[in-house]
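Report on one structure; see the data block that follows.
Excerpt of the complex: some chains, original placement.
A and B are the chain letters, set down in written order, and residue numbers restart from 1 in every chain.
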Amino acid sequence: MIKVGVVGGTGYTGVELLRLLAQHPQVDIKVVTSRSDAGMPVAQMFPNLRGFINLAFTEPSMETLTQCDIVFFATPNGTAMQSVPELLKNGVKVIDLAADFRLKNPQNWEHWYKMPHACPELLDEAVYGLPEINRNKIKGSRLVANPGCYPTAVQLGFLPLLEKNLIESDSLIADVKSGVSGAGRKAEVATLLAEAGDNFKAYNIQGHRHLPEIVQGLNQVSAQPVELTFVPHLTPMIRGIHATLYANLTQDVDLYELFANRYQNEPFVDILPFGSHPETRSVRGSNICRIAVHRPHNGKRVVITSVIDNLVKGAAGQAIQNMNLLFDCPETTGLQQIALLP
Amino acid sequence: MIKVGVVGGTGYTGVELLRLLAQHPQVDIKVVTSRSDAGMPVAQMFPNLRGFINLAFTEPSMETLTQCDIVFFATPNGTAMQSVPELLKNGVKVIDLAADFRLKNPQNWEHWYKMPHACPELLDEAVYGLPEINRNKIKGSRLVANPGCYPTAVQLGFLPLLEKNLIESDSLIADVKSGVSGAGRKAEVATLLAEAGDNFKAYNIQGHRHLPEIVQGLNQVSAQPVELTFVPHLTPMIRGIHATLYANLTQDVDLYELFANRYQNEPFVDILPFGSHPETRSVRGSNICRIAVHRPHNGKRVVITSVIDNLVKGAAGQAIQNMNLLFDCPETTGLQQIALLP
C-alpha cells in the first residue's frame, strides 16, 4: 500500500483527490491537512465522503508528512514550494497540483505569480506531469508538477498537429470555457450562483496565468515558435472544460487518422469520429479527455474540440495517474469511473 | 418628483431598487451610498444600469440624506436603526428593507438578531409594509418596515383563511423554497454556484429569523393563536420564492372564491384557477404574487402555493409600492413590468 498525505484538503481539488484516493486499491490515506480547519472531520466538510474517509483534518507537520510515501499538495499557488525541498530530502515523493513547479523559468514564475520562487533549483528536476508527453520522465521522478486544467485540455488538442509541424504555430487560438469549480472553493462574489448562474462571460483576455504554461508545453513539441491567443470564459456549470481550438493547416492530412494514431495507446484520451461534438458531461467525474477534429468546408482552418473534467483529468485524476506512474501501478488503477450522465 | 436616497446600494435589494427607481416616472435618485465602494460609479458595479444611472456611490452622510424626501435602507440588519431617528427628525420618510423595524417587541428583536435595538421607541410607530393588510396605515406613516421575502409569500397565502377563522391555526406548516439571491450578494462558500448549483437542501429548520415575523403578522389577523412550522430550503435558481403551505380546514368553504374575493382589488396579488400550479418564473422580475389553492382528494387538508420574486414583491418592488402609498402616487406606478419568461 502507498502511504499518502494530502496537504490542503479543503478545496475542490482536495475533495476530488480524496474521492478518488478513497477508491484506489493501493492507497492508504495517512493524513489530510488544513491549517484553517484542523480538528474537523473531513466528512463533515464534505458529506459525500461520510463512510469513506474517517480522518479529521490536522495541522500540517513535517513529522507526519515525512512518514508518507507521497504527498499531494492541493494548496494555493506558492505554498508547496515552501515544504517540497524538505520532503524530497526525506525521501518523500511530491505531486503539486498547484503551479509552483510548472514553469521552468523562475523569472517567468515571478512575473505571473507575483512572488519570488522559494526553490528555483528544483525547477529543472520537476517533471511536468502530462503523461501523454512525459510518461517516462514521470516514472523516474520524485517531483511532479501536475498540469493546470486549461493547459491539459489545450495541449492535448494541439499536440498531434504541432508534433508533426502541420499548422502555422504562430497564430493559434484557444477559446476555452470552464465550469465555475475551476475558480476553487473560495468565498467570492463573482462565482456566487446568483452572479455566475444564467450568465456567460470571458475573463482575463489580457493575460491568464495558464498562458505561459500552455506556450511552454507547446513549444516543447513544436519545431516552430508558438504564439497563442488564449481566451478563457466562465460558463454556468460546475465541472467541465471545453476547449475550442483554431489553427491554420500548412498541408493536407487525414486529421482523424493523425489524432487516432497519436493517442491510440493512451488510456485516457478518446478520439471521437471526425466531425463529432464532444460534450463536457461525457467526462463528468471521469479522467478521460475526449477530442474531435473538424475542418469546416474543407478549408485550411482546423477546429479541434477537447473536453475534460477540470477536477479529474484537469487536476486530481491526472495527479493519481501520475502517482500510478511513480509507484509502478497500472496507469488506470483507481481511475476507471464512468462519467455521470445525465 | 420625489427626491430619493438609497443607503447601501451594493447588494441585490439595492441593485433591484435602482433598476425599479430608474424607471419610476416620479422619482429623482439623488444619492446612493456605500461605505465600502464610495467613488465607484454605480453602473460599474452593476452593468445592467449603464446608461440609466449615472451616479457614483458616495459615503453615507446625514447632510445629503436629509435633502431627500425619502430614504431607502438596503443595508444589513442593524444598520438602519442607527440613522433612522435623525432622518425622521429632519422630516425624511424612511423605508427599511432590512428587519430593524419589523418586530414589535424589542426583546424578540434582540433574541433573533443578537443585538439590542437602538431605538425601541420607534417600533410602535413603524408600520409593517404589507399593503394587502396595512394599506391605510402605510399611507399616513413616516417609517415603513418593509416585510421579508419569506414572510410576504407565506402571509399572503394564509391570510384569507386565518382572517375568516377557517383553519386550525395551531398546526400550520410553511415549506418554502428560495432562490439563492435571497442570501444576498455576500462572498460566501455556501452560495457559490459550485456549491448551491445542482443541489437542494433545507436549512435553519431549528429556527429562522423570518419565523417570528411571520407569526407576528399572522397573529394580527387570526382570532386564535398561530403556531407554525417553517422550513426554508435553498433551491438552485437565482430569483423566486415558492411557498407550499399546509393547514387543516375547520369547515367547508369555496376556497377559490374565498381567495379571489379577498384579493379582488389588490393590484399585485393574482389568484389562479383552483388547482393550478404557479411557477416562480411567472413572476420573475415582476411585483406580482401568484397564488393557487388545492384540496387534495377533497379532504380536510388545504394546500396553498404562493410564488413571488424575492427581490421584487419580496423586497424592492414592495418597497416602491409602499413609497407610492406614502407619496400618494397610484400604487402601481413604476411597477408594471411583465415577468421575464423564459
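We take it that contacts are C-beta pairs under 8 Å (C-beta built on N, C-alpha and C of every residue); 3 or more make two chains touch, one makes a residue touch a chain.
All values derive from a computational prediction rather than experimental measurement.
Chemist: All chains share one sequence here; work out the copy total for the full complex from the 2 shown.
Modeler: Every protein chain is the same sequence, and the full complex holds 4 of them.
By definition in this document, only the chains that are shown with their structure count from here on.
Chemist: Show which residues of chain A lie in contact with chain B when the two form their complex.
Modeler: Interface residues on the chain A side: 12, 179-181, 183, 185-189, 191-198, 236-238.
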